[in-house]
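The complex appears here minus one protein chain, its other protein chains still in place.
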Amino acid sequence: MTNSFDDLEKADCILVIGSNTTENHPITGIRIKRAVMKNNCTLILAEPRHIRLCYYASIWMRQRPGTDVALLNGMMHVILEEELADEEFIKERTEGFEEFKEMIKDYPPEKVSEITGVDADTIREAARAYASAKSAAIVYSMGITQHVTGVDNVLSLANLAMLTGNIGREGTGVNPLRGQNNVQGACDMGGLPNVFPGYQPVDNPEVRKKFEKAWGVDYLPGAPGLTLMEMMEGAYKGKIKAMYIMGENPILSDPDIQHVKEAMEKLEFLVVQDIYLTETAEYADVVLPATCFAEKEGTFTNTERRVQRVRKAVSPPGQAREDSWIVAEISRRLGYDMGDVEASAVMKEIASLTPSYAGISYQRLEEKGIQWPCTSEDHPGTPILHTEKFTRGKGLFHAVAYRPPAEEVDDEFPLLLTTGRLLTHYHTGTMTRRIEPFNQLVPHNRVWINPRDAEQYGLSGGEEVVVESRRGAIRLEARVTDFVPPGVLFIPFHFAESPANALTGTALDPVAKIPEFKVSAVRLVVGKEMKKISVV
Amino acid sequence: MGEERTRYKLVLGYGTCGIAAGANAVKTALEEAVEKGSYDVDLDIAGCMGYCFKEPIIEVTDRERDYSVVYGDLDAKKVLQVLEEHILNGRVIEEWVVRKSDDPSFGEGDFLANQHRIVLRNCGRINPESIDEYIAVGGYQAARKALTQMTSEEVIDEVSKSGLRGRGGAGFPTGTKWGFARKARGEEKYLVCNADEGDPGAFMDRSVLEGDPHSVIEGMIIAGYAIGAKQGYIYCRAEYPLALKRLEIAIDHLHQRGYLGKGIFGTDWDFDIKIKKGAGAFVCGEETALMASIEGRRGMPNPRPPFPANEGLWRKPTNINNVETLAAVPWIISHGGDKYAELGTEKSKGTKVFCLAGKVRRSGLAEVPMGYTLRQVIFDVGGGVREGKEFKAVQMGGPSGGCLPAELLDTPVDYEAITATGAIMGSGGMIVADSSTCMVDLARYFLSFTQEESCGKCVPCRIGTKRMLEILTRICEGKGVPEDMEKLQTLAADIKAASLCALGGTAPNPVLTTLKYFRNEYEDHILRHKCTAGVCPALITLFINEETCTGCGACLKVCPTGAISGEKKEPHKIDPELCIRCKLCLSRCPTESIWAE
Amino acid sequence: MEEIKININGRDIVTSADRTIMEAARDHGIEIPNLCYEERLEPYGSCRICLVEVEGARGLLPSCYTRVTEGMVIRTNTDELHRIRKTIIELLLSDHPVDCMTCERAGNCKLQDLAYEYGVKKSPFEGEVHVYDILADNPLIERDYNKCVLCGRCIRICREVQGVGVYDFVNRGFKAVPGTPYGKPLQETPCEFCGQCVSTCPTGAITSIPSKGKGRIWQVEKVRTTCTYCGCGCQIDLHVREGKVVEVSSPVMVGPGEGNLCVKGRYGYGFIDHPDRLTSPLIRKKGKLVEASWEEALDLVARSIRKAVDTSGPDSVAFLTSARCTNEENYLMQKLARAAVGTNNIDHCARL
Partner (left out) sequence: MEEGCNHKHRFASVDDLRPLEEILKRYEKEKGALIPLLQETQEAYGYLDEKIMRMLAKKAGYQLSQIYGVATFYTQFRLQPIGEYLIKVCHGTACHVAGADLITEEVCNQLGIKEKETTPDGKFTLESVMCVGACSLSPIMIVGEDTHGKLKPTAIKKILKSYYGEPKEEDE
């Protein structure tokens, strides 16, 4: 997030796009709801499904999944046409505006309406509301990123914010909500193939030198490594021989799980370190019992860049050991001694090598969390990014044209599937599906079907159906609800017995390599026909 | 009104009280007769004239002689006789006359003669459904004057000068209140007319709304102008369908005339009024609860401050005035604040309308100048206690008020003087009690009312009044203990101090005043297990007068426990062991041979 | 905000004009007892426990509701206030089951604390007592309205904070009680089972079922940590008793969640000591995963990675680090990949 949770409650207008905030980030959802209820903040919602935020939204744009770029371009068309742009901000703080402006001309609301299915006047209304607010914030989540156009979507949001000067101030910003407790931290810590901690590029020799010196090694590789999906592909093709997975369950979380399974099987060696014998661990050669958050010291970094303490409350079960100990032991056996891996010591090392974490220490965190960048011990942390300049200096407008999703519906697969989470369960369900009350509340998977589609298939809800895509099929209960628009199905991906990701495709965003979970073409099979289809 | 003036004008009292007493039948009979016959009359209706005790009534005005007679206790047959005798034969039927315009001492004439009517100036005199009649008596002159010749500050000054105080009960100076709302920051402001007259025993607001809705609306127009509110609300009880209907008619007429809406009275001032119907909650008479109700929420009060003047309806500055207050405003603007202030006492100016009811001989509306004594109101206007019985107490101010004994009858009607007695001026209900009213039961009744109407928000009111009620019920059932009186007293003090709103804050008043002035009755109940008024079932015994009992068996049939025995046509007997004192027999006895002791 | 001067109990205090009396007092170490007040909620003013005396005011004022004004002279502890507070507590206790011995909230109950402080052993008032069925119509939240003090906090938190509005008061006066529309079980309402109502209930009227009987507040050790679910980063207290997490709460007005939690944050701790937890390293032998010692397992891992590096180069090894693990662990994992193995093949599920 460029801004903070507190900031959301200072916004006059919030655009929520591709985020079912109240279910996936409930506490951020509270902030948005409160902004509306208490401060009369105007909520604009761009979301294909009827979600709880619809009750709070002044404007709801129900776009077809995968058409976000067109929708945002349409809004920006209106803003330019009606001269609602922040000329001064554009002049002072950005570049690339002219090219962008040319491109936007192709997106009059009427045309956009045809692509997105959103009424042209609604697009106008939304554009006006966002652009004329004193301070407007954008909140987005996986509904924006999990597309082949994920990066385009994000760039379009950045364009929108820059166009109206809604960045770098209180109550503004472009605010992604991270799906997991420490995605932010894992990225910050260099858990990415192209950067060291603090987003210091691996292909920068200066940076490499710094780390080589600090880590006491002669050589660090300078070429960026493989991304997750590329790794899977590499494993499938035999290029990756050994894989070490810590606390991930790609067999349920990754798209096209059949493919992932095969990749796992092809590995010469797989080690999985987790707290349960996950679906992925079943494929491992070695499984290492790790600790959960309640059994260790450390820090998480939340979606607003706030570094906060994790503290040990209970002892791990049996012989389970802390992940840091395990990693260090393996390292030692590989001939590299990591030294003291006690959490506060590691943080000291992180701070010494990561400018944005430089001022962070356990001593300071004892009191409360700190938002990075925090560059020195007396730096208070940074609630709002880009107040004076952008990381690269001037903000760059990207002329982003609309591209359709990788897979579109056709006669064979006439329905569009989108996936996501439910409030009561979490991710692949390894934790929440082991919590009895949760299983009582939401015992099994259901596919959401609009009443109009249901009628066509003769469904009234409660019956078993099969959902099939080009990649696989699953069997689950039908839930008839107008929370999904006609032509769209929704399936949560928490359930191993009917895994949504058996259906999703591996089409990736070309830059970020994020799979398109949010759009797959599927078909619905009911009645006797179901027997003919083998399900996962 | 016809173009040709007829000699006689017949005005039928057509308020809720009249209708309840049978005015509909009288109206139908009159209409039919006038249509068929050739009487030199025109018919009109009016709201309550105040003589509720004589309803249904008509006023016959002889235009030629400038003389009028009010007939009361009519029915469909009697009214035809009036037509026959009075209109055709020119003979007044003396025995039905309530009042003669030329002889205030005749009949019940002093009922009106002892009043001074400002708020009720038009009630019973004009047709409330006709804006023309209101205008004909000078209506909307005050509003026009205020809007065209006065600044809003001048209007507020005039009202301040009049000394008018909130007639809803609290008695806050109206001019000051308007000043607060005027000064409150904010473009959008609201004016609310509180017509949620919930006090049992009070019906002056209903009478005014039914009899003269325009005066209230005119008051609102003036008030809206004074404080800067362009939207007014009238929050009226749903239990007053006729008042609601007449308000709606009035507002319709005003829209047609351009007296409500955009640019009223040819000025650039906008003002409009919406009617909000209450849904049955006494607590909504409390300002903050009333606003919650208008906003569509449970009518639960909020603490003040913030006061509505700063943060009211939809959190905007809001001024709330009671019906009677607003109805007095046009008069004040027309006649001047000084004129109004000539009436009354040092701190309580003008007049106050009281609703006389209970055991008073002439129940109805009484508007008297402040400073009149209770005795003057009850005896001179009200005609004293019914059936010549002895006056025991007057209950003033409903469930928030108190019961005052005969010794205090010379207390003047004045906010401070009444408050000093432990009662309150309240909205103006006066229930007269005689020896057949049990004061402990009356206190219990009021507490059961407030208990029933408590919104439940704050602890003292929700649980405190419940516990007080339980103690009182215990006393009425003869299970009281001497400490109960002390307990009531201390609990009452805490409830008064700690309650959130005035409902709880005043709920103990009926108990405290009865404890103060009728302690002997409590002692009778607790120590001697006696209810001298013969009201509390557990403490009475029912007897049959063997001398007058005809042995008709009516009581025997109705007795639910079989406590009554006796042969047909022989005097019956009640077995006190079996009797549960439900008094059903008492009400059934055709010869009134059953009594309670 | 404008700075103003007030006086509380004889002490001159400088505070800001947007504070309530209660807040201003608290800022200066003066605690005013209360029951319906909650920092997360709009003031309500219903319990009347926090009444104070303000010079010149008509009657006593609720300190939670009343904003300070310049020159205000306030007394929070007079004999009259003490007596009134005591009466209110006595009234509340006259319609409250005195079963503190077994009540889930004993030791963590505002009513109990008040009764203790004001020395109310037994209510002097007798009368009708509510008898409601205990509602345990779902696996998480139990409602026992016999213990309800009608502070409205559950209703308000559900409406003001959650924006869900499962409850409202039903009926009025003495018969008023919080409830769901038509008395429906929670699962038939829009309830999200966040347990915010539990967290704000000052008595034992709304309690969590999973932690029932698992430990009194003084029997548990609270460990402050960060929630492990989504990226909001709510601060939570794990209540630990005998080595087990028995309940989760969130410190009010602390951290990004300000004390609010969702269903997972509050009730999603059952996985920690689940019997499915891995308790020993496993090694695949003859196609099956069997228990092994740490030595054996770690050696095998190191050997296998070494083998891949030796035969196919460091880039034949891939590392998936975890968005579920700590910063420190992630740091070490990428260090392992880069420094120990020599590959940048490290990623995690940020993309998923």
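Note that the chains take the letters A, B and C in the order they are written out, and that residue 1 is the start of every chain.
Keep in mind that, in the parts below, a residue touches a chain if its C-beta (ideal position, glycine included) is under 8 Å from a C-beta of that chain, and two chains touch if they have at least 3 such contacts.
From a predicted model like this one, the values you see are computed outputs, not experimental measurements.
Undergrad: In the full assembly, spell out which visible chains the left-out chain is touching.
TA: Across all of the complex, the chain we cannot see touches B, C.
Undergrad: Identify the residue among B:C52, B:L83 or B:L260 that touches the chain left out of the display.
TA: Considering the complete complex, B:C52 is the one touching the chain left out.
Undergrad: So which of B:A21, B:V216 or B:L247 would be touching the chain we can't see?
TA: Of the listed residues, the one touching the omitted chain is B:A21.
Undergrad: Among B:R167, B:R182, B:R298 or B:R375, which residue is in contact with the omitted chain in the full complex?
TA: Of all options in B:R167, B:R182, B:R298 or B:R375, contact with the hidden chain holds for B:R298.
Undergrad: Among B:Y71, B:Y140, B:Y240 or B:W269, which one touches the chain that has been omitted from the display?
TA: Answering carefully, the residue with contact to the hidden chain is B:Y240.
Undergrad: Write the list of chain B residues that the hidden chain touches.
TA: 16-17, 19-22, 24-25, 28, 52-53, 55, 75-76, 197-203, 206, 238-241, 276-282, 293-300, 314, 355-359, 363-364, 395, 398, 429, 431, 433, 437, 442, 445-446, 449, 452-453, 455, 558, 582-584, 587-588
Undergrad: If the missing chain were put back, which residues of chain C would it touch?
TA: Chain C touches the chain not shown through residues 155, 159, 164-172, 179-182, 189-190.
Here, only the chains that are shown with their structure count from here on.
Undergrad: Could you work out how far the Cα centre of chain A sits from that of chain B, in whole Å?
TA: From the centre of chain A to the centre of chain B is 67 Å.
Undergrad: How many angstrom lie between the CA centroids of chain B and chain C, rounded to a whole number?
TA: Centre separation, chain B to chain C: 52 Å.
Undergrad: Mind checking the centre-to-centre distance between chain A and chain C? Centres are C-alpha means, answer in whole Å.
TA: 27
Undergrad: Name the residues of chain A that each touch 2 or more other chains.
TA: none
Undergrad: Where on chain C does chain B make contact in their complex?
TA: For this pair, the touching residues of chain C are 45-48, 51, 59-62, 65-67, 80, 83-84, 87-88, 91-92, 94-95, 124-128, 149-150, 152, 168-169, 171-176.
Undergrad: In their shared complex, at which residues does chain B touch chain C?
TA: Residue positions touching the partner: 281, 298, 300, 302-303, 305-306, 451-460, 462-464, 466-467, 470, 487, 490-491, 494, 497-500, 505.
Undergrad: Per the contact definition, I'd like the list of chain C residues that touch chain A in the complex.
TA: 138-140, 160-163, 187, 192-194, 209-210, 221, 223-235, 238, 240, 243-245, 254-257, 260-265, 267-274, 276-284, 289, 292, 294, 297-302, 304-308, 311-312, 314-352
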